[in-house]
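The complex is shown incomplete by one protein chain, all other protein chains being positioned as in the whole.
Showing chain A:
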């Protein structure tokens, strides 16, 4: 396996989408700027859960930078505090909050039974092996009190939430050359080969 989390090359090393923030509407700016504020403590998640979400997310998004992982953790923490519904829940799957929390506990139990170590103490290779087992439903996910959980549903929930939060971070936007917020300015040059002066320019 390659060196895990080895930084990959961006096409846009000089681009920082945050340089454009004065051109954004106030509401959007407030939302995006807040993504750099990381809480010292989380209101819902325990220390062990935070560690576990960081480890899972690092594997999902192939990135171990703490400021990004902690933003993702913040996303989970506010999700667990929210009273808003979960859009859809597959029949037979526990409610989202239960699935996330029980799933994290069950993953820890699984790591202990497979490798006699905490999930976060395992090598990325072993962690990945466990995740692939959940994804393919070849490993059983059971809480410490013996409740069985649908492993692929837990995997999918965590993957989707982690990836959605990660690709909402302006640091990541800059690296992939995404233009980000675009109101009230919009785009003048939208056709093939054209870019507005402020957009990311590739160097390679």
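Basically, a contact is a pair of C-beta atoms (placed from the backbone, for glycine too) under 8 Å apart; a residue touches a chain by one contact, two chains touch by 3 or more; residues count from 1.
Note that contacts and distances are computed from a predicted model.
Engineer: Given that one chain of this complex has been left out, which of "Choline dehydrogenase-like flavoprotein", "Nitrate/nitrite transport system ATP-binding protein", "Acetolactate synthase" or "ABC transporter permease" is its protein name according to UniProt?
Structural biologist: "Choline dehydrogenase-like flavoprotein"
Engineer: Identify the residue among A:8, A:40 or A:145 that touches the chain left out of the display.
Structural biologist: A:8
Engineer: Which parts of chain A are in contact with the chain that was left out?
Structural biologist: For chain A, the residues touching the absent chain are 2, 8-11, 24-25, 27-28, 31-32, 59-63, 75, 84-91, 95, 128, 135, 156, 159-160, 163-168, 172-173, 175-195, 199-200, 202.
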